[in-house]
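What follows is one structure encoded as structure tokens, with my remarks underneath.
All protein chains but one are shown in place.
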Amino acid sequence: MPRRVTEVDPHLDIETYDPSADLMVLNLGPQHPSTHGVFRVKLYLDGEIIVKAVPYAGYLHRGVEKLCEELTFVQIIPVVDKNDYVSPMMNEQAIVMACEAMLEIEVPRRALYLRTIFAELQRVASHLLWLGTFGMDLGGALGGGASLFMYCFRERETILGLFEEVTGCRFHYNTHAVGGNRHDITPKFCRDTKTTIEVIAKRIEEYIQIFSSNRIYRDRTQGVGVLDGDLAVSLGITGPLARASGVDHDLRRDAPYHIYGELDVNVFTESAGDCLARTLVRLQEMCESIRIVREIIDSVPEGPILGIKPGKSPTHIKIESSQRYTCIESPRGELGTYLIGGGSNRGASAYRLKIRSPSLHAVSCIPYVFPGHTVSDAIAILGTLDPIMGEVDR
Amino acid sequence: MTPLVHGAVWGVVIATVLVTVAVFSIWFERKFAARMQTRYGPTLVGPAGLLQIVADALKMMQKEDILPQKADPMLFRLAPPCAVIFTLAAAAVIPFDEDVLAADLDIGVLFLLAVGGLVVFPVWVAGWASNNKYALLGAMRAVAQGIAYEIPLVLSAMVPVVLAQSMRLSDIISVQAETHWFVFWPLGPGLIAFVIFFICSLAEANRIPFDIPEAESELVAGVTTEYAGMRFGLLQMAEYLHTLIASAVAAAIFFGGWDGPFASGLHWMVLKTLVLFFMIFWIRWSLVRFRSDQLMALCWKYLLPLSLVLVMLSALFVYVRAMDA
Amino acid sequence: MTGDEAQRRFVALLQERFGVDEIPAANYPLVDARHHFELARVLKEEFGYRIYAFVVASHYPAAPDAKNENAEVDAEHYEVATGVRCIGAPAHLASWRVRVELDQALPTLFPLFAGADWQEREQYDLVGVRFDGHPDLRRLMMPEDWEGYPLRKDYAIGTACPPWR
Partner (left out) sequence: MGYFIDTARAMAVTMRNVFRPPTTVQYPKEDRVRPERYRTSFALVHDASGDEACIACLACERICPSRIITVKPAGKRESPVTGKKRNYLEDLTLDLNACIFCELCVQVCPTDALIMLRELAKPALSREGLFLSMERLYANESLAHSWGTGSRLMEMQDPKRGLPALEPGREAPPQGVDPIADGVS
């Protein structure tokens, strides 16, 4: 069985550990079918057991934070939108909430409802994509995993169709604005949402049948990649990864923002902390998000969707030099924005904007979790960490 | 017609038929797998994508046969043809009808298993010779899996031999024709032996859920990482051929070969083979892959002892029947 | 235990044990660099702030701030803001800022929070703040041999990002 995680030393010195140097160095290279983007882990292999794993990030570093100091607040929303390219709505919501918190703009209730519906639908779509690619990681591109991938994408396309109906774009929407939303929902959106979430709720049972209740799948994930609860928390890991290790923490319930205070969000935790627990937590979270959407889709209040007058010039949003950290619960954990106002363009762009990406914390647990497992386990664990390289490297 | 000429003629006929069936099974698998995944599969090239296979073959042929610089040139070139030759060699003894077989050896099953066992080497040599870390990992896994699953395969193939008191495949089939098929007749040993034989032939042919040698998601492309062009085509062809021949063998020794309820003949044998072949596809597109150590545990802990018990049971069964006869 | 009770407790802690007198409204309290590690340890062990939220380093060049009236030139310095969060109902975020001079190094929080390993490496890589006691302070995002720190205010400000063509 893989060794317990606590006594693994992440900065193991290879020369002292193995003077005869018969370890094989395998680069789970930046270009590899299942590293979920451009990411490299240098594995020191003893046979097929990993002795040490050294991850290298930075291959997709586009300097978004430097760009945010150049562009104004109105312009960075579509740019920041592309950080976590699996759940773009969350990035927009995070940055827009930071600006509203600094300017104390009162967002109309209809916009809050829209944001919550979009966020929960985006969470389901993000978890569906994770489930599909995780199936491919375990089952290979020409096998059972690929069937699960196609089913998950079939469901995900229906959700993207809903977003397309409202915002006109399937993926990077730019539908949030400082003070509210830019696109309003249509009656067709409400009808389609209700039918879509019923279909997806039914299909999740099918995924459980083909995947998580399957003995081969359970063998591949039970007891694999065990992450200690307090190690996860000290690494700053939040979201489904921490909840699978028994950390009962969810920002939607503990520090509610928007209208999450009025909704009762129940949080699912597993204690095992292995790949199987993470799968179960994400599946339950999908059902939970569907329940929330079903609950609030019928009671969207009427009224405006933007709190302030939409400006024509890029510099109509100005923030004076103060600092604020706001965060939301994205499908991967606590997605935060630390904004320091009073930057160039006479205060219309940020002095410094740090995006706290949950995937970077998730990926930082690799040196602690990989040792003791085989290469195929490493792929399974990397799959369950659900890292998005755009968000890790920004 | 001297047996040599008979063998040569039928050998060529069976080999070409098997290769064409294997080729068209690729098309069928892609269309059927597409349907399983709610999509269309190849439709553009030819009517309903039938010419997709020809297009793939042509593409493979005109691709450059890359020989990596540090690879072992002789072994690297030798592996793919050997893979196809060894798998096709096993087809020599499979009787498709009374006299429709290449070589009616009286040690048919022994020859079959011996040549079948050789298939592990080309896969291992391919991985070793391409001097690539991922291919090396794939090769070591292929050897471990091949050897592990050889033993239960042989033992479960012994059950029909013991029941039919002969190693000649046509005798086994004729015994099944008189009595019941070995899958149903002695309920315990027959059925379980078939299941073990089926699982082990899946493992030998490196098919899901046992395809760890060329695990695309882990080892990039496993053993076939450094191969391109027609060499890669041959390695893939060998895999499909191996599954086709394994299902033909299983149909022969467990499902009564050409014996069928009404007019027994060639069509029954072909039908049974294709049904088993279809089952392999179906399993391939619904299951996830084992990890290598679980795979070994499954073989050594469960399949091996079970198949030993089955051989003893069938021997006991034959003894009891001989006693009261 | 609601959010603002946790905030009051945090402010009380800052005032009596770490001598932080003024708590700005639109900003996080400024703590002296000497208390940085001690404050983090107290928060983690005694008050249960176990989730490591963020560390943000920002660079302030020596500019006589025309707006706010402090006449003498504000020397070039860094400012490192750190945030830790507690698990459970209020999930209150305790965050504070530390002023770090150019040549000074801030003690790392790695012994308390394992997450600090990568976060501090990223801030060192992008802004250039050094953390002493860090297990292996290498660059995280940029290639190892990259010179210059991208997010400093004096880094490549002249080159407006040209239209893509």
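Going by the order they are written in, the chains are A, B and C; count residues from 1 in each one.
Convention: a residue touches a chain if its C-beta (ideal position, glycine included) is under 8 Å from a C-beta of that chain, and two chains touch if they have at least 3 such contacts.
The shown structure was predicted, so the numbers you read here are calculated from the model rather than taken from an experiment.
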item	value
Residue touching the undisplayed chain, where the options are A:T133, A:S147, A:T221 or A:T269	A:S147
Chain not shown: contacting residue from A:T35, A:S126 or A:T158	A:T158
Residue, one of A:P78, A:G223, A:P256 or A:G372, that touches the chain absent here	A:P78
Selected residue (touches chain absent from view) among A:N83, A:N214, A:Q284 or A:Q323	A:N214
Hidden partner interface residues of chain A, rising order	71, 74-79, 82, 108, 110, 144, 147, 151, 154, 157-158, 161, 164-169, 172, 174, 177, 180-185, 187, 190-191, 194-196, 198-199, 202, 206, 209-211, 213-216, 297-298, 300-310, 312-314
Interface with the undisplayed chain - residues on chain B	32, 34-40, 43, 282-283, 285-287
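Just so we're on the same page, only the chains that are shown with their structure count from here on.
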item	value
Between chain B and chain A, distance of the C-alpha-averaged centres to the nearest whole Å	43
Averaged-CA centre spacing for the pair chain C and chain A, given as whole angstrom	24
Residues of chain A whose C-beta touches two or more other chains	none
Shared-contact residues (touching 2 or more other chains) in chain C	none
Contact footprint of chain A on chain C as seen in their complex	3, 26-28, 50-54, 56, 58, 67, 81, 83, 85, 87-93, 95, 97, 112-115, 117-119, 122, 126, 135-136, 139-143, 150-151, 155, 160-161
Chain B residues touching chain A - in the complex, by the definition given at the top	33, 36-39, 133-134, 137, 140, 208-209, 211-212, 215-220, 284-294
Interfacial residue positions of chain A with respect to chain C in the complex	10-11, 57-58, 61, 63, 65-67, 69-70, 102, 230-231, 233-238, 247-249, 251, 254-255, 321-325, 327, 334, 336, 338, 340, 351-352, 354, 356, 360-361, 364, 368, 393
